[in-house]
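Of the protein chains in this complex, one is absent; all others appear in place.
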Amino acid sequence: MSGLLFLVRRLGQALLTLLGVILLVFVLFNWVGGDPALILAGKMASAQDLANVRHQLGLDRPLWQQFLDFVGQVLRGDYGESWATHEPVSAIFRSRLGPSLTLLIPMLVLETLVAIAVALLVAALRGSWLDQGVRMVSTVAMSISLLVYIIVGQYVFAYLWGWFPVKGWGDSVLTNLRIYALLPVLLGLFVSVAPSIRLYRSFILEEIDQDFVRTARAKGLSEVRILFVHVLRNAAIPIVTNILMGLPGLLTGAFLLERFFAIPGIGREIILAVERSDFPLIKAITVYVAMATLAVNLLGDLCYRWLDPRVRLE
Amino acid sequence: MTQIYSSRRSENAWSLALRRLWRDPVGRFSLGVVMCYLVLVGMVLAGWLGARWNDPVAVNYAPPTWCASVANRVTLPAGEAWDRSSVIPLYGWTDPLEPLWSEARAAAQRIQPEPVSYRLTLLFGADKWGRDVGQKVLKGTQTSVWVGLVAAFVATFIGTVLGALAGYYGRWVDDLLNGFYGVLTSIPYLLLVFAVAAVFQQKGVGTLILILGLTGWTGVFRLVRAEYLKHRTREYVLAAGALGASHGRRVWVHILPNVSHVILVQFSQNLVGFIKSEVILSFLGFGVPVSSVSWGSMLNEAQNELILGKWWQLGVTTVAMAIFVTALSLLTDALRDALDPRLNS
Partner (left out) sequence: MNPLPLLEVRDLEVAFHQAGEIPLTAVRGVDFTVPPCATVALVGESGSGKSVTALSILRLLPESHARLHERSRILWEGRNLLEFSPQAMRTLRRRSMGMIFQDPLGALNPVFTIGMQLGESVRRAEGMGSARQVRRRTLELLAQVGIANPAARLSAYPHQLSGGQQQRVMIAMAISTHPQLLIADEPTTALDVTVQRQIMTLLRELQRELSMAILFITHDLALVGEIADEVVVMRQGRVVEQGRCSEVLVAPRHDYTRALLTCRPTLGNLPARLPMIDDQGNLMPARDSSSPRTPDPLSVALEVEGVSKSFVVQGSGWRRSRFQALEPLGFALQTGRTLGVVGESGSGKSTLARMVAGILAPDTGRIHFPGAGVPGRSGRATQVQMVFQNPFASLNPRFTIAQLLTEPLMLQGLGSHADERLALAVRWLERVGLNERALNRYPHEFSGGQRQRIAIARCLTVNPRVLICDESVSALDVSVQAQVLNLLRDLQDELDLSLLFISHDLAVVRFMADEILVLYAGQVVERGKAEDVYARPRHPYTQQLLKAIPQGIPLSSQGEG
């Protein structure tokens, strides 16, 4: 299949999925979620108040019309006002994206580098004490809740020893990176690197057991060349795909860090929104993040095709 | 033609796998630990353990015994709290409530023949209200593990049924279910959980199970679907079809036992994941209600205690959770190895 046709086809699929997401969000918040007027108008509201609120939100109209309204909102990128702060929702989203990315990009880059390096090392030394040790340590490390790392890390390194600010956020990206994001990034790295090492190790081991590695040995290639050229190039296919697919999860995955360190990012906003039952904000963030996921998945598929000649040239 | 059978007793794949698991020291150990926890959960559910977690039995923030050198307990004299009549002068009037008071005093004497005693230290320390952290962690373990278990059952069941249908029947069934899977997985897991949590307005263990179970089946679905896709063209399934087995029989009687190892491993992976999610949700206050206690809500309290230097609730909760989750992860790995079908021939 030619690349362009593949792209068009996958785009169509992604749009269909997005429609599904919109429908799911609509069903959750406009149908399962009960009557938002009860939340908005407060507990003391009269029947008249409730009816007013419903009318204001368009909830007295038929469901299909409400759904079309929602689709329209998504298309325009205008999700109305937050119920809690009455700011436009899309403005909130835009302003929270920067801090989140400031935190996430360094975390992702560091994590990928560290994880691949360690995974290659332990895979090459499979069965050695180092391999066993890393496996054991990462299993135990993964079983402790990430909450504990954040609580203890913040307490010890920031509160007790004063190496980092306890919390806060500045205006300049550089200041943030240098001062405020440092501890959260290190903690996030520590938490997320263990599962990645395990996963990448298994990807690499899978390739090491393939017949072509035996051929490479029979050819008299050095173990270093076998590992870094023959094995790594094959293992790169699942590793790259995995990194790309994991990107959107990071966007929300750092919400605990953002909450603890008072970083005004998307994750913290989600928690606030759930606490305040701020439906428009949750809906908007869900749809935005789903869009990002679909875009990244598409990119992942393209990468996969590009990396794997068996798929590309089929 | 002479026949050679292996001399040992005939075994099915499961008992073989169990034997392999038992031969692996790590597998044996982790299985033992997980079983201990499950027995513990059962005993707490039955009310034999941890039933009094909500009683204040010690002074506020009583430290763990082994790191405190203070005398062990304060004792309050008996009945002191009830001696109202000596405090308020009555100027000749009769207290209209006097009959009730004397009744209450009598009852108090009956119920509390011994003096109320508050311990100064406890084995695992006490929290802000003087509740025993040891008791709390028992109850909290029960809540967290129970939520994880039931949610994992729900998720595994949904994932297995839908995955089997999609993988076996293919065509529009697969398109539909796979489309649904695509929709759910295009929303990051925790965001989805939050969205559903926001929608369900009431808190509680049941809601928590529902949220986790309804959102967490996608992993099982993906793997079970892939297995069914692979198995539906295997020769044993084709042979069953040629011998007249219906589609339903092929799906549930023939293929299901052959993919059950995948399902079991997924179940235990889900269990780990759900326990971690429960902890985060309860920590943020979207999980168990205040009237209950779980590892997450304990960590939430522990966060504020730590700043005061009261680390024991954090420590005990972390250790309790780490032991269980480590054992479960190791067991999952050992199970995966023991159930590997490549080893069966």
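Order as written gives the chain letters A and B; numbering starts at 1 within each chain.
Criterion: a residue touches a chain if its C-beta (ideal position, glycine included) is under 8 Å from a C-beta of that chain, and two chains touch if they have at least 3 such contacts.
Note that the structure is a prediction, hence the values are computed from the model and not measured.
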item: Sole residue of A:55, A:94 or A:233 that reaches the chain not shown, by the stated touch rule; value: A:233
item: Sole contact to the chain not displayed, among A:62, A:127 or A:162; value: A:127
item: Residue in contact with the excluded chain [from B:56, B:130, B:204 or B:241]; value: B:241
item: Hidden partner chain, touching residue among A:5, A:75 or A:174; value: A:5
item: Per the touch definition above, residue among A:216, A:239, A:281 or A:294 touching the missing chain; value: A:216
item: Contact set of chain A toward the excluded chain (per top definition); value: 1-2, 5, 9, 126-127, 210-212, 214-222, 230, 233-234, 237, 307-310, 313
item: Residue numbers in chain B that touch the chain omitted from display; value: 1-6, 10-13, 20, 23-24, 234-236, 238-245, 249, 254, 257-258, 341, 344-345
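Keep this in mind: only the chains that are shown with their structure count from here on.
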item: Mean-CA-position distance for chain B and chain A (Å); value: 26
item: Touching residues on chain A, where the partner in the complex is chain B; value: 13, 16-18, 20-21, 23-25, 28-29, 32-34, 39, 139-140, 142-148, 151-152, 155, 159, 248-249, 251-253, 255-256, 259, 270-271, 273-275, 277, 279, 282, 285-286, 289-290, 293-294, 297
item: Of chain B, residues touching chain A in the complex; value: 179-180, 182-192, 194-199, 201, 272, 276, 279-280, 283-286, 295-296, 299, 302-303, 306-307, 314, 318, 321-322, 324-326, 328-330, 333
